[in-house]
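What follows is a structure written as structure tokens; I'll ask about it next.
All protein chains but one are shown in place.
On to chain A.
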Amino acid sequence: MVEFVVNGRPVNVETDAAKPLLWILREDLGMSGPKYGCGVAQCGACRVLVNGVSRPSCVTYPGDVVGANIVTVEGLAAPDGSLSVIQQAWIDEQVPQCGFCQPGFLIAVTALLAEVPRPTDAQIDAAVTNICRCGTYPRIRRAIHRAAATLAQG
């Protein structure tokens, strides 16, 4: 059994210690936001925040998240449903195409901007290593800068 907090909700899950967090979230907790894309920490579609750090949940295990505060893409919007600044920037720049990878990008960028409020392109390149097969990268870069500018205005 493992206990943690996900999107503000305390949960405890009876699970195999070898079961990745991704599948605990998707199968045991019914959360579809984190996606299975590769299973080997290559694509980033499964990323979640674990105590504020962006982690690929496909290689994160119950033992890694005991008592942790986990945020998935479903937890980025405010409780009243309003989008986060980053999600809104994704809409404003019309970023997603198929959209399957975007939850992972939104998590990676949320972690980046929390740490580096006005990242350079090089900092973005280093921090955001997710894969998008549709090729939305030019818009992702624009949306990151837009969100950073909005956040800087407070």
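What to note about this one:
The working rule: a contact is a pair of C-beta atoms (placed from the backbone, for glycine too) under 8 Å apart; a residue touches a chain by one contact, two chains touch by 3 or more; residues count from 1.
One rule holds for everything that comes next: contacts and distances are computed from a predicted model.
Chain not shown in the complex: UniProt lists it as "Xanthine dehydrogenase family protein molybdopterin-binding subunit", one of "Branched-chain amino acid ABC transporter permease", "Xanthine dehydrogenase family protein molybdopterin-binding subunit", "Cytochrome d ubiquinol oxidase subunit II" or "3-hydroxy-3-methylglutaryl CoA synthase".
Considering A:6, A:49, A:68 or A:101, the position touching the chain not shown turns out to be A:101 (whole complex). Per the touch definition above, the residue from A:3, A:16 or A:115 contacting the chain not shown is A:16.
From the options A:43, A:68 or A:148, the residue with contact to the chain not on display is A:43. As for the chain not pictured, it touches chain A at residues 16, 18-20, 23, 27-28, 30-45, 72-74, 76-77, 83, 87, 90-91, 94-103, 106, 124-126, 128-141.
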